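Structure first, then comments.
Only a single protein chain was left out; the remaining protein chains are all shown in position.
For reference, chains read A and B in written order, and residue numbers begin at 1 within each chain.
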Amino acid sequence: MKKRATMPKGALNLTASLVSILAGLLVGFILLMIFNFDKALYGFGNIVLTGLRTPDRVAKVLYTAAPLLMTGLSVGFAFKTGLFNIGASGQYTVGAVLALVGAILWQLPWYACILLGMIGGAVWGAIPGICKALFNVNEVITSIMFNWIGLFSANLFLYNSPRMLANAWGAINKDRTAALDKANPSAILPKLGMDKAMGSNYMNISIFIAIIAAFVMWYVLQKTTFGYELKACGYNRNASRYAGINDKRNIVLSMVIAGALSGLGGALYYLSGTGQFTMGKQLLSMGFNGIPIALLAASHPLGTILSALFIGYIQVGGEALQPEFAKEIIDIIIAAIIYLSAFSLLMRELILRGRSRRRQAEEEKSRQAADTVEE
Amino acid sequence: MNILADILSATLLFAVPLLLVALGGMFSERSGIINIALEGIMVIGALISTLLLRAFDLSGFGPANPQLAVLIAVLAAGLSGMLYSLLLAFASINLKADQTIGGTALNMLAPAFAVVLTWAIQGQGNTTILIPGWVRITAENAGLAGAEGFFARLVFKSLYLTTPIALVLMAVSSFIMYKTRLGLRLRSCGEHPQAADSVGINVYRMRYIGVLISGFLGGVGGLAFTLAAGSGFQSQVAGYGFLALAVMIFGNWKPLNIFGAALFFAFFKIIGSYSGSIPFLPDFKEIRSSEYIYLMLPYIVTMIVLILTSKKSRAPKAEGIPYDKGAR
Partner (left out) sequence: MSEYIIEMLNITKSFPGIKANDDITLRLRKGEIHALLGENGAGKSTLMSVLFGLYQPDSGTILKDGAPVKISSPNDANALHIGMVHQHFKLVEVFTVLDNIILGAEKTRWGVLRKDEARRRVVELSERYGLKVDPDARIEDISVGMQQRVEILKMLYRDNEILIFDEPTAVLTPQEIDELMEVMRGFAREGKSILFITHKLAEIMKVADRCTVLRKGRLIGTVDIADTSREKLSRMMVGRDISFNVEKKESAPGEKVLEVEGLTVPSRLHKKNAVKNVSFTVRRGEIVCLAGIEGNGQTEFVQALTGLEKAGSGSIRLKGREMTDMPIRERSRLGMSHIPEDRHKFGLVLDFTLEENLVLQRYWEEQFQHCGHILRRPVREYAQRLIEQYDVRSGQGAQTIVRSMSGGNQQKAIIAREMDKEADLLVAVQPTRGLDVGAIEYIHRQIVAQRDAGKAVLLVSLELDEVMDVSDRILVMYEGEIVGEFDPRKVSVQELGLYMAGAKRDDKKEAV
């Protein structure tokens, strides 16, 4: 009975997501044809196939997917509570920088740095949460402001902490943080020999940590009273108050957790030891890409694993687009997918509503039949 | 005195895009649609109009008729923003999709599209569209050569056609909103669409109008921002679309208040660039890269203002809620 009630919904979600993915890829293909007709097929092949060509590309996909999965979980978790966490980018940035501070300044091991990253993200998520709970300021505006404030404070801090920068550790760059293999190899995420097996320095345990996080989130939302309260708040804030649930506390907590997830994503990415944090004036796109990932998965934590792997996959494919095409084509594809998945949410709802109406009608009929007998 | 004129002039310059875009947000939200896509709309408007200016520059039409060329570019910015906003209108009005999500998609799409298009037109890696010099209105080409003094400096320090246009558009917006049938009907759709429907007002049509006006103003705002920023168009508008939404909320969805709010925010944006020349401002000598402090300032001020005014602000009641005609 239970299977029959839930399975179609999952299948429905999957179908809807697949439809928007295919449509998004089609948009990408059309664009490729417009800009360079001759190379279009070749470019499209790169997008769709690169990620599986060699083990080291697979490793790159997993490496890219790990932080994406975290920001996707972050956005999705907030969605479940009725909040739109567009601030994942800022939380990710602050988490990354705090993790790097642990690694470089304080010379901590990787797991301590991860914890710091989560704390950084949590604090950055908490502020919009508090503004929403106490002052009823729209969390979308607040988190966007805090994306910028987060980025600029990170830059400000790093420029004023000479020990953090690459040039303090034997390199010449002044615009990025030190490479971890120079500064603190013990802060690099363990690779457990997988790097050698797959022939890629990108391979490490980050994707597994992210997947574990997804399962934990699933458990929390589905099986605990805390998850029950959060969802009640998200679906109907008034009813949750009526039930004696502290809605304000839950809003803050939900943003704290969402922030911690994003912060963990930042930590995982920069503790891989392959990338250095570069001070720029652009928001990091990793946080924004959490939005399509969460939407594709209908905010379901386990679905997020799949959608993060997919987005990671086409991003790795996108890198192979250059120099014939701008790799931003991938961003267009992703944007098209979200735009279309906004429709698919609707399609999903229409199908479900149609069903429940039919069911209601049957009920109505049986009730009327019963009443006729009474007469 | 000169420095004061410069600051005021620059404040107005940066207030213009905020004013235009926030007015756009107002039209959309007053009709009931949250337009979070303004950032993307600005990018599209700026993209099309700067490309047009570049074309005018190359063809020689621009240098010959500078302000006519700019006027055409302004219209192109508005129309392209309008066209782009159709995507939001369609998703949120006809398909009743979540307005925030649809808007977010458009915000992601616009800069990516801009990069790809710029790349395709200007060649690889050449991602800045430069603004031709003749676009600016100077005292000389305004026929007031030799104008000196405080006011001349204030007016001509950095004057573009977008500034007077924005001021006119503000007056027009205010008039439309409160004195015309369109304004009355638009507002009713944002407050109580069922009531509007019951007296024969086509809610979908009004909401389309609201979103399209916001698209036009957002597109022009994109051009105004790019002109103000001064270093050409680089496929982004630095979060001004979102700042404008904050300006709109701070301005309580009312045209004149929005103008005040836009000036307020622009002032905080400008104060950073002049911190060195204003004696009483700290210059944070001992801190490296202190420009970041001033870069953050408008955002921090926005936050504080939003918190302080949150109690009083009153959003249109039905904004964000899709209107379903057939719903029982």
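What we mean here is this: a residue touches a chain if its C-beta (ideal position, glycine included) is under 8 Å from a C-beta of that chain, and two chains touch if they have at least 3 such contacts.
Worth saying up front: this structure is predicted, and the values here are computed from it rather than measured.
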Selected residue (touches chain absent from view) among B:75, B:182, B:287 or B:321: B:182
For chain B, residues in touch with the removed chain: 179-182, 184-185, 187-188, 191-192, 194-201, 314, 317, 328
Where the missing chain touches chain A, by residue: 1-2, 5, 223-226, 228, 231-232, 235-236, 238-246, 354, 356-364, 367-368, 371, 374-375
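The working rule: only the chains that are shown with their structure count from here on.
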Whole-Å separation of chain centres (CA-atom averages), chain A against chain B: 29
Residues of chain B that touch chain A when the two form their complex: 36, 87, 91, 95-98, 100-102, 104-106, 108-109, 111-113, 115-116, 119-120, 124, 236, 238-239, 242, 245-246, 249, 287-290, 292-293, 295-296, 299-300, 302-303, 306-307, 310-311
Complex interface listing, chain A residues touching chain B: 31, 35, 84, 86, 131, 135-138, 140-142, 144-149, 152-153, 155-156, 159-160, 281-283, 288, 291-292, 295, 323, 325-326, 328-332, 334-336, 338-339, 341-343, 345-346
